[in-house]
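One chain of protein is taken out of this complex; the other chains stay put.
The chains carry the letters A and B, assigned in the order they are written, with residues numbered from 1 in each.
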Amino acid sequence: MCLAIPGKIIDVLEGSPTLGTVEVVGVRRKVDLGLLQDDMPKPGDWVLIHVGFAMSKISEKDALEQMRTLAMLGEAEQAMHEVQGYGLEETGPTIVREKPH
Amino acid sequence: MAHGAGGKASRKLVEGLFVPLLSGATPQALADAAHVEINGASFAITTDSFVVNPLRFPGGSIGELAVNGTMNDLAVSGACGKVMVVTFVLEEGLATPTLEAEVRAMAEAARRAGVSIVGGDTKVVEHGKADKMYITTTGIGHPLPGVKVDPASVRPGNKIILSGPIGDHGITILLARGELDFEADLSSDTRCILPLVEALAGAAAPGIRWMRDPTRGGVATSLNELARDCGLCMVLEEELVPTRDAVRGACELLGLDPLHIANEGQFLAVVSSDHADAAVKALNAAAGGEDARIIGEVREQPAAAVLITTRYGGSRIIDMLVGDPLPRIC
Partner (left out) sequence: MRFVDEFRDPEIITKTAEEIRRLIDPARHYRFMEVCGGHTHAIYRFGLKDLLPANIELIHGPGCPVCVLPMGRIDDGLAVAESTDHPVMFTAFGDMMRVPGTHGSPLEHKARGVDVRIVYSPSDALKLARCNPGKHVMFFAIGFETTAPSTALTLMRAKAEGIKNFSVFCNHVTIIPAIRAILDSPDMRLDAFIGPGHVSTVIGCRPYEWIARNEQKPIVVSGFEPLDLLQSIVMILRQLRAGEAKVENQYKRVVPWEGNRAALRAMAEVFELRPYFEWRGLGFISQSALRLRDSYAEWDAELRFQVPGVRVTDPRAAQCGEVLKGVLKPAQCKLFGKECTPEHPIGALMVSTEGSCAAYHSYQLRKEAVTSIHSAA
């Protein structure tokens, strides 16, 4: 149920069913775009392919954001250590102390 | 029968049935060709059969496979093929132009490989009793001086060398059958590898421990056979194994592992570490050997297994194939 691969739409062939030619690292195949009819992909878009059907559009924005988040792993930790060096008491989640009016 | 795909089932058939009944004396480790001596003359002999559908495919045809495959079996056993005989089993109704094209292809391949086809036989069988054409060959050659191929001589620390990108042939055939509706710029890698083996021998003959051409069942099967024969571990580094983009793409889409896919123009060599660099250098300098490289090494553990490691520290055991590689969707 799970083998689905990212591929790039090379062209979209009008008609019913709507087919798109998808390329995955140099291999091409026509896939059925029927499951994406609510938000039809265009040439240049990346889609997830499973059994010859496009299941979902791949969001480059989300992918980049994920990579950024991961790349920062350990940096937050590093920043914490530096702050600890300043002698502040708390290194856990920031607690906002409400000042009494 | 799953027995023809190379891998576990084939090996069982050969070891369990053929060898005990046919070879009489203790069967040695199964090799690609037999090196024998008759009345003081040393030569190597091999036999092979070729069944492929479709008969013609990008990069070649059954005729070329037959000639190159035979020469390659001799080459990796450490011999230079000189003569061949060929048998055809033809299905009744096979078009004459089809047969003629294959005979021409064989003649051309033989010329390129420097081997003479000196005889043969033909049989025609009823329609439906053969898949258009089966070809069987027997090749004879003389041993390459100074080259000894023996799994028992493999030692931990030896390097594993691969001559070039894997998977081209098997994926080309799969796509050429047309059932999967994929297109790719890919063709079979069928070629005679003798010149490359000679280049290797020229630079590193004393260091050669073992060679094999990874045909059916792919690199995984060949290395598993070696691991079993010598009891050691073949450790490969995933990023070092060369694969063309289109092969990777097709394998990803179909859920296949390039290590299990057949090759018809590549070979593996296990070479002692002190000769390995010279070996690779010589291969890289030879025509068609530019992509040759060390892909791993031999270690003690885990015994009799093939292990593949990734750059980030993960590893897995690569098993021999059971039957044909099948596309999967899960």
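In this section, a contact is a pair of C-beta atoms (placed from the backbone, for glycine too) under 8 Å apart; a residue touches a chain by one contact, two chains touch by 3 or more.
What you are looking at is a predicted structure, and each value in this text was computed from that prediction instead of being measured.
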Notebook entry, point to check: Which residue, B:Arg104, B:His127 or B:Arg316, contacts the hidden chain when the whole complex is considered?
Noted result: B:Arg316
Note to self: Take the complete complex as the reference. Which residues in chain B touch the chain that isn't displayed?
What the structure shows: 1-2, 8-9, 179-181, 233, 235, 252-255, 299, 301-303, 305, 307, 309-317, 319, 322-323, 326-330
Next item on the list: Could I get the residues of chain A that touch the absent chain, sorted low to high?
Entry: 1-4, 6, 16-17, 25, 32, 34-38, 46, 48, 50-53, 55-56, 58-60, 62-67, 69-71, 73-74, 77
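In this section, only the chains that are shown with their structure count from here on.
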Margin query: I'd like the Å distance between the centres of chain A and chain B, where a centre is the mean of that chain's Cα atoms.
Written below: 41
Item checked: Touch list for chain A against partner chain B, complex -> 1-3, 5, 23-30, 49-52
Note to self: Going by the contact rule set out above, which residues of chain B touch chain A in the complex?
What the structure shows: 181-186, 244-246, 248-250, 252-253, 255, 328-330
